[in-house]
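Dumping the structure here so I can ask a few things about it.
Complex shown without one protein chain; remaining protein chains in place.
Moving on to subunit A:
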Amino acid sequence: MVEFRYRTDEVTEQPSVTLDAFLDQSNATAVRLEPDDDARALIPFLDRLTLIEVAFPKFRDGRGYSAARILREAGYQGELRAQGDVLVDQIAYMRRCGFDSFAPEASLNPEAVARALANYDHAYQGAADSVVPIWKLRHG
């Protein structure tokens, strides 16, 4: 279930299909990436996708962070959802990598999530969000 969503458009109703199924057919507009899947396989189709769901079967498996950045760097504008073993203290990094909705397996305390997201005013490095890196603030 989507517990946190940082977009204003309508939630996609279509269920997401696997990457293999998507590449085989299809006119699906929602796709689900497992950690082993190559996010770059979706790049030719980003225009017609409205939802990409990235699975986190274990929170320690950080491949989905790179998948998210690759998709945003390729210009993907649709919903990018982190699903699975998603924890409070991962959400800020996931936001920076371009995720804008979250479907954690175990429900999260919204106040703790809000605190985690508000904790840092700045960041040292550029990423997939609109945060201006500190070096750029220093040099204008």
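Basically, contacts are C-beta pairs under 8 Å (C-beta built on N, C-alpha and C of every residue); 3 or more make two chains touch, one makes a residue touch a chain; residues count from 1.
Just so we're on the same page, contacts and distances are computed from a predicted model.
> According to its UniProt record, what is the protein name of the omitted chain, chosen from "ABC transporter permease", "Potassium-transporting ATPase potassium-binding subunit", "cytochrome-c oxidase" or "Nitrite/sulfite reductase"?
So, among "ABC transporter permease", "Potassium-transporting ATPase potassium-binding subunit", "cytochrome-c oxidase" or "Nitrite/sulfite reductase", the name matching the hidden chain's UniProt entry is "Nitrite/sulfite reductase".
> Residues on subunit A that touch the omitted chain in the whole complex?
Subunit A touches the missing chain through residues 35, 59-63, 65-67, 69, 73, 87-90, 92-94, 96-97, 109, 112, 115-116, 119-127, 133-139.
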